[in-house]
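A protein chain is absent from this complex, but the other protein chains hold their places.
Let's look at subunit A:
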């Protein structure tokens, strides 16, 4: 009886009851009544899910990428600020769990598509050409397309040594300011080295010739991962996603108009993601509420919207001597790794968002970028492949994909600079850097 009475009172366009089961069996042949769905404004779990669905629908239907980004980051709530360069202990495990990243030590195996070897070892055949004689032939940029003249290591070494010597020895500079050692010598050295190497190698890598170099750009990314209960305040007791924001300032970055090729297929599983049971604030990580920014270094209208390589300079606060003094030698590598993982995740994810993907619309192709983290003398190389953006509590449930980060340990480029000579120059580090810069899609 009561049910019949209730049905009679249900007129189209009016909601008498605030709670109705979603997808309640509507009368089979009834164009008269609107679908019986959950309310939007009620304080109930089902109404919340309906609001979320409407929000997702709005973002899906956004006309331009700028509009999508604006809607994605419209609601401001307290979020954890993740710093890529941090002194927190074992930060790289925490960062891997936040970003669902697998760390694979060493560099990814590359197909011998376009990797000319060092002069001493002989040239790799490219396109079936016979290897050139392993002489110290100077680079010949006007050689026909397809030939791979061997890289002149001595030329590259002299470029690098010139950069080191100019900044540390030849130029008369004033003394470095307090705690600003990194701006005094390693900063300008890195800028000089990268710009001259990029110019030198642009003849072989057409992607570099169309690239854009940013000095001190800004890279931001905002995402949700996991769930928590709000602890205090007027929203106490509600279940909220855990929000993170990375605001990064790499020292230098190279952006290109075409994407780097994928290293491994999209669905590959190369390891495990660490699971940490504690709250992120135990890292320590602190919450703040401010603008939710997603930025790769320039706005969406820029044609160079994919990333190639980033260069990070570790600040004075995180120098090696400090860790050795406090007997935390194992944390030195952690600093490099956490910087690489966090910065590259933010950059690749922001690039993916610039292409219109987000956590509800996961990426259909992997996004690859590279990074070099250095403190002026020691270099560590990282390569990151973003396979998934779906890290929120609902989307992560059925998502088998993981992001992958390859990383090396930090190695010195040279031992010491004395009297205008660079002692103990390490060719492998330079070669790895050159390989990074020469990375390009297979078509080019």
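Please note the rule applied: a residue touches a chain if its C-beta (ideal position, glycine included) is under 8 Å from a C-beta of that chain, and two chains touch if they have at least 3 such contacts; residues count from 1.
Heads up, the rule we're going with is that contacts and distances are computed from a predicted model.
Asker: Consult the UniProt record of the chain that does not appear here and report its protein name from "RecA family profile 1 domain-containing protein", "Large ribosomal subunit protein mL37", "Integrator complex subunit 11" or "FAD-dependent oxidoreductase domain-containing protein 2".
Answerer: According to UniProt, the chain not displayed is called "Large ribosomal subunit protein mL37".
Asker: Write down which of A:244, A:295 or A:323 is the residue touching the left-out chain.
Answerer: Of the listed residues, the one touching the omitted chain is A:295.
Asker: Kindly state which of the options A:188, A:274 or A:412 is in contact with the chain not pictured.
Answerer: Spelled out, the listed residue whose C-beta touches the missing chain is A:188.
Asker: Check each of A:78, A:303 or A:424 against the chain that is not shown and name the one that touches it.
Answerer: Touches the omitted chain: A:303.
Asker: So one chain is hidden, and I want to know which residue out of A:37, A:159, A:328 or A:431 touches that hidden chain in the complete assembly.
Answerer: Checking each option in A:37, A:159, A:328 or A:431, the one touching the absent chain turns out to be A:159.
Asker: Residue-wise, where is subunit A in contact with the chain that is not depicted?
Answerer: 138-139, 141, 159, 162-163, 166, 169-173, 188, 192, 195-196, 198-200, 202-204, 208-210, 212-215, 217-218, 220, 293, 295, 298-299, 301-304, 420
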